[in-house]
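Quick notes on the structure that follows.
In this view, the complex is presented without one of its protein chains, the others remaining in place.
For chain A:
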């Protein structure tokens, strides 16, 4: 025991802590993501922007569902920059001009920020109104708008009724607020001309809205005039457009299918005019409204381009896209506007041809062909079975010669993929749905198969022949062996494990695994853990809901067959399907983890991954894994247990084990959410299903509700006890049924949060603690592994000197009995035994340097290496904390010799924020939601995968790589020493023999 601990100390002292600079990017990878672009509102959707000058440079700007404002580089699809907004500060709109992009975020657009468009440097940040005074406007971008003046000053409309003029330097020159707020006018758009600034709003009347315009003076912000426009708009988000061309502006809207418009002037005296001849369904702002263009969709679906004439007198239909009316051969068209280098506007149209299975694009250049307009088109092979349906396009164009127009289209799809196509060539693809991963799981890869299999029943002669033919490879093998032995080119623990030949097999140490991730956008990916590349991806088929549309929400993923079972690994993804007609049911996708192919025996080959339906909404799903049999149990809302695979064997297997199976479920009761323990009934109900029966309820205080349940991280336990310095043992409390319950009692009489460690079979509370809430909400992160619980919270209570608010990390260890050497054999104890509550608790609290968004612990193959805590901090880092520092038995005085023998260091209230332990080193790993770990084949090493907005994977060796030779181990020296000794023996042996012989003669 002591020798081992001495060795461990030596290894601690002997090596450095952090990762080496040379390891960065080799043992880890980082995927910088921005999230799926927002496409519902034009003001936040992707758009090209070109920054002028001699060498023009363009970026694609977008706001995303992950609350990020990002700029992508159209050349290679890399992220030029991004700004991650805080969760409560939702980005609602952005606007760009020249080298600046400005954004409004927060409720009602409370905060204005402006950024340099190429570098993303924050130029100014200003609060325009207090967020708590915001009006509840739906959707969120209503009532917020930005325009730039010609001098690059910003005019911002926020909260639906406040217009502010902010200069480049960030000073507010004037503020105008609608005085009569009872008039129920909500301004939605603002435009700036040299003579006046117009705020266009809507006033609610009976079943529709009346347009309302206010004209303000650009210098002082004084209200010049205000007027209601005689109008009736039913759906302002699709029926309204505001066009500007040079100095003139015109407001266009649809009124019962008729296109009406009115010119805007400072006096607001103009009368509306109607464009006769056609009925329209909606008006599209394609991003060219400041150049006087818009697209109107007619009632038959055909798209017409309208242009505001330069004198502002009229709105003219200049083009109608041929064949754009609805028909069954192609999908509805998408329109987008863009510019070329010189700044001429173009309008693009894109549709999917059902007949030919490709996407077709048309580009209208209104200024070409001497002003009559020129249309060019092309088709490209968009892979709809892998990327879904295109939901949004944006484009820019080039016009290298008078009759050639080249277009670049940036597509956003339903599965969260973004792509850039230059004419019919795919430039790059980004899988942005990886920023919204729901569930993820590691799967081990099979070994590389070197030998080809041979016939089982071959004759002896055949066998001899085969051996002889195989023997011709022997010299090469021998040469290889000698070279490998001499030069030391063994697999190293700190080298890249990415396959060079693209084969799917594991490396020597098992660092290369598959990470299965399922996203909110109905797509399943397999990532290569060696470099983060997508190995395969499948769209989750909607099944019957394909007719009405719907969405899969991944709930859990189970590995149902692993490499150690002998065949290729398989997994099952359980999703909740929410169809657009409101029906909720459950789907299980059973697939091969190496290929992504459907693994069901009766599977038909289809382009998307189809699943097995359970026609009930699910409550939870579990996997029963015992003696190499794995059965998935899905509990529906009636608590019926549906099995997968649904065979007689699995039913029998469950009946055999059913009485010993326990699980907690979250239940909604009138008081709030409660946790109720269940077990499976022993006999099937009339309908043939096993039913889950409630067995216990966690009794919480009034007003205390469940926030979340955290399962214990289960893995092999190498040692059932902790040996102290005096060689007595603290037996670990290893109850295999424990889990953590986090509760929220912010609204009750005693506000606070709770944390309970509960036994799943009996509901015994093993450990409980009340914690303070963090500014009115419970924000506790906890993880439980073996007998070790760590949790993190924000303590805002402080009373007097010597106390401070701040983050706390508490580490708790549970041991059997009441003193050392007491044992209750907790790991095999019945849940109903009284010994189960005989527990000794050690706990210590530390001041933690950061807020955290996720916490986990490392896991290793046999559980021998120590476990480190891995945390994702709110300052975008992934950091590991040594188990040694988080030992709750750290003495408060100088360690005695016995304590020193246990490697205990003196208690220090502050956990050191060691930058060498930052796994993510220079990477910014933003908004991490979960940390999952997987053991490698090496006992010392563990793979850590974190996901959230970004994804990051690294390897950690909490007890150092004691099972691999060091990188700088001098193999040559060893070989030479051995060879030298052998030579010395060879030389001296005859000499010694002669000498001995002579001695015998002359004795």
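Before moving on, here are some points about what is shown:
Just so we're on the same page, a contact is a pair of C-beta atoms (placed from the backbone, for glycine too) under 8 Å apart; a residue touches a chain by one contact, two chains touch by 3 or more; residues count from 1.
As a working rule, contacts and distances are computed from a predicted model.
The UniProt record for the undisplayed chain lists the protein name "ER membrane protein complex subunit 4", from the options "ER membrane protein complex subunit 4", "Cysteine desulfurase, mitochondrial", "BHLH domain-containing protein" or "SUMO-activating enzyme subunit 1". Residue A:720 is the one among A:720, A:769, A:841 or A:975 that touches the chain missing from this view.
Of the listed positions A:660, A:906 or A:970, the one in contact with the omitted chain in the full complex is A:660. Among A:645, A:736 or A:772, only A:736 touches the chain that is left out of the view. Note that of A:709, A:769, A:841 or A:937, the residue touching the chain absent from this view is A:709.
The chain not shown here is touched by just one of A:220, A:825 or A:875, and that residue is A:825. The chain not shown here touches chain A at positions 1-3, 6, 622-624, 626, 633, 657, 660-664, 709, 711, 719-721, 723-724, 726-729, 734-739, 760-761, 821, 825, 827-831.
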